[in-house]
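Removed: one protein chain of the complex. Kept in place: all other protein chains.
Moving on to chain A:
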Amino acid sequence: MVWQTIKRWYHMLGSPRYFHTFSSRVLPWLTPIALITLVTGLVWGLAFAPSDYQQGNSYRIIFIHVPASSGALMGYMALGVSGLVAVVWRMKMAEVMLKAIAPFGAALAAISLITGSLWGKPTWGTYWQWDARMTSMLILLFMYVGVIALQNVIREPRQAARAAGLLAIVGVINVVIVKYSVEWVQTLHQGSTLKLFGESTINPAMKYPLLISMLGMWLLYAVNVLIRARSEVEWRERRSKWVQTLIREGGK
C-alpha cells in the first residue's frame, strides 16, 4: 500500500508537466505560510525570547544561524539524492531539481558562515578558527558552488546534470562530517542543544522561536526551489504543446 503510493508519487512528480501543475497549486499558499512562519520566529527570537545568562543578547544570532545551517545541510542531502536519481535513472525531474536546489543552499551556507563568525567574535573572541566544524562548513559552501559552476560550464543540460550529479553525490560525505564534527573531534563550536529524540538542553523559551524560525526557513527554501524548478521545466519543455499554450495564455 505505502510502497504503491510512493511509486505513484515518484511517477507523478517525475513528470515535468504534472510537477508544473502541482507546484502552481502549492505555491500560492506555501509562500505566505513560509513568510509568516519565518517572520514570527525571527521577531519572537529577536525581541521576546529572554537573553542568555552567559552570552547576553549576542546569542540572538542563533535564530538565523541555526535555521540557515540546518537548511544548507538538508538542502545538500536533497541535492545528493537528486544527483543519485539523475545519474542512475536519468530522471528528468531529478536533473531539474539538481539545478533548482543548489542556489538557495549556497546562500544559506554563506549565511551560516557569516553569522557564525559574527557570533564567534563576541563569544569566543575570534571571527574564524580552522577547526573541524567551520572548515567542513566552508567545504559545504564550495560543494554548492562547484555543483552550480559545473552546470553552468557544460552546455548540454543532460550531460551537465550527470557531472553535477556525481559531484553532488560525492559531497554527501561532507554533510556527515559537518554533522558529527562537533562530536568526533574537539572543536571550538559547541554541540547541538536541540535534539529530535530525547531531551533538548536549550531553554524552552528559546527553543520554540528557534523551531519556528527553522521551519520558516525550510519552507522558504522549498518555495525558492519550486520557483526555480518551474522555470527550468518550462525552459526544457519549451517545444511541448502544454508550455506553448501556457506562454500563449500569458503564463497562468
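Rule of thumb we're sticking to: a residue touches a chain if its C-beta (ideal position, glycine included) is under 8 Å from a C-beta of that chain, and two chains touch if they have at least 3 such contacts; residues count from 1.
One rule holds for everything that comes next: contacts and distances are computed from a predicted model.
Q: Please identify the absent chain by the protein name in its UniProt record; candidates are "Glucose-1-phosphate adenylyltransferase", "Heme exporter protein D", "Na+/H+ antiporter subunit D" or "Electron transfer flavoprotein subunit alpha".
A: Spelling it out: the chain absent from the display is recorded in UniProt as "Heme exporter protein D".
Q: Any idea which of A:W3, A:W29, A:F48 or A:W130 touches the chain not displayed?
A: A:F48
Q: If I consider the whole complex, including the chain that's not displayed, which of A:L30, A:L118 or A:I202 touches that chain?
A: Spelled out, the listed residue whose C-beta touches the missing chain is A:L118.
Q: Kindly note down the residues of chain A that lie in touch with the hidden chain.
A: Residues in contact with the chain left out: 42, 46-51, 56-58, 60-61, 64-65, 68, 103-104, 107, 110-111, 114-115, 118-119, 121-122, 220, 223-224, 227-228, 230-231, 234-235, 238, 243-244, 247-248, 251.
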